[in-house]
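Some notes on the structure that comes next.
Apart from one protein chain that is not included, each protein chain of the complex appears where it belongs.
On to chain A.
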Amino acid sequence: MGKRIDVSDLDIYYGDFLAVEKVTMVIEPRTVTALIGPSGCGKSTFLRSLNRMHEVIPGAHVEGKVVMDGQDIYGSDVDPVDVRRSIGMVFQRPNPFPTMSIAENVLAGQRLNNKRMRKAESEELVERSLRGANLWEEVKDRLGRPGSSLSGGQQQRLCIARAIAVQPQVLLMDEPCSALDPISTLAIEDLIGELKQDYTIVIVTHNMQQASRVSDETGFFNIAGTGKPGKLIEMADTTTMFSNPSQKATEDYVSGRFG
């Protein structure tokens, strides 16, 4: 598992508004790639275009190529539903399904797709996914309780468990820790470290320390001004980006001199 993604000349639009311009980047398999940059520069927009969640918004569309495994995910014969099955996503705010129990939330990908599973099989999947998300010990005695009965950090890990239960190749995370306390944040950072054994991970974060702690590669997005499109300024391995970036803007941003 874990696939390489090649993005080339990707323009991302909301209607007529060009939100992100000409992104070209390579996301290596089984690495953690962090995306950083000021608010509104299009990190979320770019991330959502990697699994075709972008086009869910009316009028939103992209131009360019995103190639995974030799196949352009924006190809005309590609079903976005299949793309999303192999490229999972964790959102900024935890969003467990309120009508489902903890176990049902983990199985949501299967259940909602009407996939039949034997009881033992689904129990095994629940345990494996919750262990994978470092949540098993905390919830194993109350799998039947609603997902919304968990704390925010637990809910976020539940959402991660739900995302990995469908066994994607790639996991996209949009500021997964921004609603969490430092301890839950650490738990999720540790989890990201473990998950990269199996998955390719792309994470958006506003936290420089977090980017430097968890990621192998870092991409810096920036925006020239309001109404202008966001751009990928620079992308390199994380140590280089934080110690010796080639662009002045990157250096200003990562060192906090930015305005």
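The rule is short, and it goes like this: a residue touches a chain if its C-beta (ideal position, glycine included) is under 8 Å from a C-beta of that chain, and two chains touch if they have at least 3 such contacts; residues count from 1.
As a convention for this text, contacts and distances are computed from a predicted model.
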**Candidate names "Phosphate transport system permease protein PstA", "Tryptophan synthase beta chain", "ABC transporter ATP-binding protein" or "Sulfur oxidation c-type cytochrome SoxX"; UniProt protein name, chain not shown** = "Phosphate transport system permease protein PstA"
**Request:** Check the options A:60, A:163 or A:241 and report the residue that touches the missing chain.
**Result:** A:163
**Residue among A:12, A:89, A:103 or A:180 that touches the chain left out of view** = A:89
**Prompt:** Mind pulling the chain A residues that touch the left-out chain?
**Reply:** 38-39, 51, 53, 56, 58, 81-82, 84-86, 88-89, 91, 93, 95-99, 108-109, 111-114, 145-146, 148-149, 159, 162-163, 166, 206, 208, 253, 256-259
